[in-house]
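See below for the structure under consideration.
Missing here is one protein chain; the remaining ones are kept as they sit in the complex.
Showing subunit A:
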Amino acid sequence: MNVIEIDRLTKQYGKARGITDVSFSVKEGEIFGFIGPNGAGKSTTIRTLLSLIYPTSGNAKIFGKDCVKFAPEIKKEIGYLPSEVFYYDNMKVGELLAYSASFYRKDCTRRIKELAEMLDLDLGRKVGDLSLGNKKKVGIVQGMLHEPKLLILDEPTSGLDPLMQQTFFELLREENKKGVTILFSSHILTEVQKLCGRVAIIKEGKIVTVESISTLQENNYKKFRVETSSLPDIAAFQISGIKDLEVNGRNVRFLFKGDLNKIINIFSGLDIVNLWVEEPDLEEIFLHYYEK
């Protein structure tokens, strides 16, 4: 079953900003990454899903229901963490969380305590006095206190220190084990790589590709770096599949995609001093999508 189904969603905003024909779906129980550079349209898509803004055309369904028409109903089961957290400054953290909980028809006090303990959040402090990281923690508790079935996280880790990020990821994995679906928007690829099964890549308001992380990595280039004892014969490297060939004296670098035996054949004619073969990280894969 699809928890989120987005169908040709378009939002025109002024001139440059907005999204065009965004379509993808998120399955139940999935941790789905939503990646793109800043300003690509991640937040616009999310804000449309939450009916904070309304689509120009196209539609989106959450739990099988139209996200505009049934907004109040579906929001019972959605937890949202905005990229920048702003709250009523003169409230105490505990007050704010209790206020947030009061919108849901269930008792959330225990969950609030649990989450606050896990994240080491002081409920007695005023929201206005909190640091960015602590505000983010309030946002996390606020988004999870009603035990929603769908978590929508917009750049959730910004402001969290690495240790807290670990705790947060553990928390997300735990929730996911319970069956919670997660839409995880980010421009930091390593964290998406760690957490998500599938990703949608968005660029300039359009979806570039929707793919599982493993396929993205499989269908990709390997990075080679080789150092030879004497100046290598560059002509030997002129075969199909080699890209970005870079020769610097006795050092050769290139990317290769295809039958690895061909490379071994080339290497067998060389006197090799040193050799490096690397998997490209997601960053490099995505850079290729990001490039204009």
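Rule of thumb we're sticking to: a residue touches a chain if its C-beta (ideal position, glycine included) is under 8 Å from a C-beta of that chain, and two chains touch if they have at least 3 such contacts; residues count from 1.
Keep this in mind: contacts and distances are computed from a predicted model.
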If you look up the hidden chain in UniProt, what protein name do you find among "Cell division protein FtsQ", "Membrane lipoprotein TmpC", "Carbon monoxide dehydrogenase" or "ABC transporter"? "ABC transporter"
Looking at the whole complex, which of A:45, A:100, A:181 or A:228 touches the chain that is not displayed? A:100
Of the residues listed, A:87, A:168 or A:184, which one is in contact with the missing chain? A:87
In the complete complex, which positions of subunit A touch the hidden chain? 13, 43, 47, 50-54, 71-73, 75-76, 78, 80, 82, 84, 86-89, 99-100, 102-104, 142
